[in-house]
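Note that one protein chain of the assembly has been removed; the remaining protein chains are unaltered in position.
== chain A ==
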Amino acid sequence: MVTIRSETTESDGDLPLLELRGITKAFLDVRVLDGVDLDLRRGEVHAVVGENGAGKSTLMKIISGVYPPDGGSVEFDGTPVSFRSPRQAQSAGIGIIHQEFNLLPERTVAENVFLGHEPLRRGLVDKRAMLRRTAELLDAVGETSFPPTARVGQLGVARQQVVEIVKALALDARLLIMDEPTAALADHEVELLYALVRRLQERGIGILYVSHRLVEVFDLSSRITVLKDGHRVTTAPTAETSHDQLVRHMVGRELAHYYPPRAEADRIGEVRLSVRDGANNRLRGIDLDLRAGEVLGVAGLQGSGRSALARAIFGAAPFTSGEVRLDGRPVRLRTARSAIRAGIAYLTEDRKGEGIAAGQSVLDNALLAGRAVFPRWAGRAARTVRIRDLLAAVDVRAAGDQQEIRFLSGGNQQKVVLARWLSLTPRILLFDEPTRGIDVGAKSAIHDLVRRLARDGAAVLMISSELPELLGMSDRIVVMRDGTIAGELPARATEEDVMGLATGADRAESR
């Protein structure tokens, strides 16, 4: 492994660290990238944005040796390269944080972080060095909540994201690609990543930054490249680009994103779901009412029990005590199946692990829950038509609905899973990070869809780490802390209100 800490910043500052010319790539005759040029200087953060399926991840995978390009040239550090495997790219000094997690759940954090380049001592794996360096790296990114010896499978999605970041850092690369590194992180956690990016930048490391969170793009990058349908639309200095311009380049039209109007008070109806004193090993003292027609936002830090709450209601990790009522009747939902039958849908935050059946087609994935639980629900043909309409409504970009879902871009996979649950016309929807990894255009389409469902009488519980989204969509917000509900806020709450409750700052002050 090459571990050159690039101290060469000034000497050849003009020579780009990475230069791509005319990169072309097709999968099964579908052109995914078409003549893309891109360059990156040392110490620069260059953002790459575009709609779901625009080809961002594919481009990053070409740079990091996962796929060979069909055409075009790659120059790294002044020399032409053509990596035939990720290993070669790594030893040349290119690290990548993949959009989808690349971790082994059965192994420890340290084993995952150093997989492929375990430190050696006298020819043997130096476990102590591995643990020590992992601890240092975790420390460097401000993560102290789990030890390097923790099994990755035991960690939640946000923490796995941190492991993924640390894994890329361990390579000590000169070029670091970050493909949606913050998709699983909450706003305040992103701050720590910012600091990290700036430190890397100072060391002369070039960073390619892919994100749908345009705020981050503006905060971090010095230049932005927009991809659309595999073409490069533009590359421009960030300072000379406005938010609206950027969105126009991405979507190809004007897009005034405003959140759909909230529910009027008289449209909010009966209590659909109520929980009294619900508890399990992650939750305690949960009292919650979810009403027909409303969107209830759930906020909280990672580990505060937001997802555990959704999972408990859905029966995936049920309440072990307390009472749950559906439309006033006490129920015991102990399996996902019974919850689905009762009209509850749950969109998981763990797309790769629990959301998709990777080897199956788009259509099969979308039909999965309906087929499994309601075998005779509607006619087969009618159901398929309905699903196709929904897939179009959320704007899934795929080669066709027979394409295996694992070949879809991350955002498009998310849309398919969303369509799966919408197709059941559930009366209660539990959405855990519904717009994770989804582009700006599709995001507002999904917001509209969610609101329409609520207007038609569904009760929606929505978890989101993106506070603006949560504040924009919710009729009411509950904030979780330490496995219980710390407080409730009205629709017009501010970010400060939410953070105050989430961190317990309100309590600390009054002490």
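Keep in mind that, in the parts below, a contact is a pair of C-beta atoms (placed from the backbone, for glycine too) under 8 Å apart; a residue touches a chain by one contact, two chains touch by 3 or more; residues count from 1.
Convention: contacts and distances are computed from a predicted model.
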Which of "YtkA-like domain-containing protein", "ABC transporter permease", "Carbon-monoxide dehydrogenase medium subunit" or "Cell division topological specificity factor" matches, in UniProt, the chain that is not displayed: "ABC transporter permease"
From A:Leu15, A:Val66 or A:Leu368, residue that would touch the chain that is not displayed: A:Val66
Among A:Arg223, A:His249 or A:Arg306, the residue in touch with the chain that has been omitted: A:Arg306
Contacting the left-out chain in the complete assembly, out of A:Lys25, A:His46, A:His98 or A:Arg272: A:His98
Contact footprint on chain A, counting only the chain that is left out: 66, 85-87, 90-91, 98, 102-107, 111, 115-118, 120, 123-125, 127, 141-147, 149-151, 153-159, 162, 165, 167, 185-186, 188-189, 191-193, 280-282, 300-309, 311, 316-317, 349, 354, 432, 463, 481-483, 503-505, 508
